[in-house]
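Complex shown without one protein chain; remaining protein chains in place.
Take a look at subunit A:
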Amino acid sequence: MPRISVLDMPDVPNGQLPPHIQLQKTRVFCEKNAPTHTDYVQHHGSYTSMDVHESLIENFHNNFKVNVIRLTSDVIEFDMIGIDASLANAFRRILISELPTMAIEKVYFVNNTSVIPDEVLSHRLGLIPLDADPRLFEYISDESSSSSNERNTIVFKLNVFCKDNDKRISVKSNQLKWLPKGSQLNSETDGGGNEYTSFRCSQDSPEFSHKPIGLKHDDIIIAKLGPGQAIELEAHAVKGIGKTHAKWSPVSTAWYRMLPEIVLMKEIENEMAEKLVKKCPVNVFDIEDLGAGRKKAVVSNPRACTLCRECIRDEGWEERVSLRRVKNHFIFTIESTGSLPPEVLFTEAVKILEEKCEAVIHELSF
């Protein structure tokens, strides 16, 4: 009897995964009760027995693609194709918590007779998005911890009051006035004359910044004042990251989802097709006329699928419709709060990951 190697399987194509395994490797199956095959097999040797040696890194340059879908002054939506979730997630995490912005951190009250307590008002001020490029500034703790100068602090002044017999007024964010020359308050302990900041030059000089620093939105309500009430304060903004406090996060959201893929496993015709089209709340399916009064369901807009699973909820539909997600296709959305445009935020996030790598490579060289 001739000897046959166990690996010699003529019906299994060599150097290629069997179709069902290939499918399980590249798709998440969203079934009625739970998704299956959600993991990505990362180890390079996982399919060695089938003579498959593929490395995402080697072909990355050729396979990786970005398609911009939508780009406005504060939102970008783009497709990232051919990347692993670990990298996509690293970018998302950096966007949310490690990209610096400027936000109000210290508030000096001169007077506050409004109904909002000082600490609540300070917190509200902190959350107001500022229109200042954080790349022009340094962290305040970088060199000297105590001195605030034009390189690390932005000062705003708020001085509002409601006259005795007036109606109640709203204090809006546009009443915060930028002080490019630094603080105007005198410190009480040093016998006056000593300011809280020591600016060597004014921040509105053209070499410092091309546009004046301000607030992203003019109509954020900060407080309400009744007759006779007043607020006078100075707010100092510094550079920070979202890990410390969410007010420094440059994005309101940064998120991704995998591309939905919907496959009709059987022909769905006539009334069944109509039923299917009606089931989907976001109109993923459409009807194609086959002529002679026959109609058939087709998948016309899989991208809109929210994965509500309504179409497979009823008895018998799970065999007809297969809901999947493509594991290496990410639909990434970034909403900026305004300090930097969203496309710049993404490149900055990628740069931060590179810097992290470089820092560790540097450490390893010792």
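A few remarks follow.
Rule of thumb we're sticking to: contacts are C-beta pairs under 8 Å (C-beta built on N, C-alpha and C of every residue); 3 or more make two chains touch, one makes a residue touch a chain; residues count from 1.
As a working rule, contacts and distances are computed from a predicted model.
The chain not displayed here is annotated in its UniProt record as "DNA-directed RNA polymerase", chosen from "Glutathione S-transferase", "Ubiquinone biosynthesis O-methyltransferase, mitochondrial", "Piso0_000230 protein" or "DNA-directed RNA polymerase". Touch with the chain that is not drawn comes from one residue among A:21, A:50, A:75 or A:90, which is A:90. Note that of A:51, A:166, A:218 or A:354, the residue touching the chain absent from this view is A:354. Hidden from this view is one chain, which touches subunit A at 42-45, 53, 55-57, 60-61, 64-68, 71, 76, 78, 80, 83-84, 86-87, 89-91, 93-94, 98, 343, 346-347, 350-351, 353-354, 356-361, 363-364.
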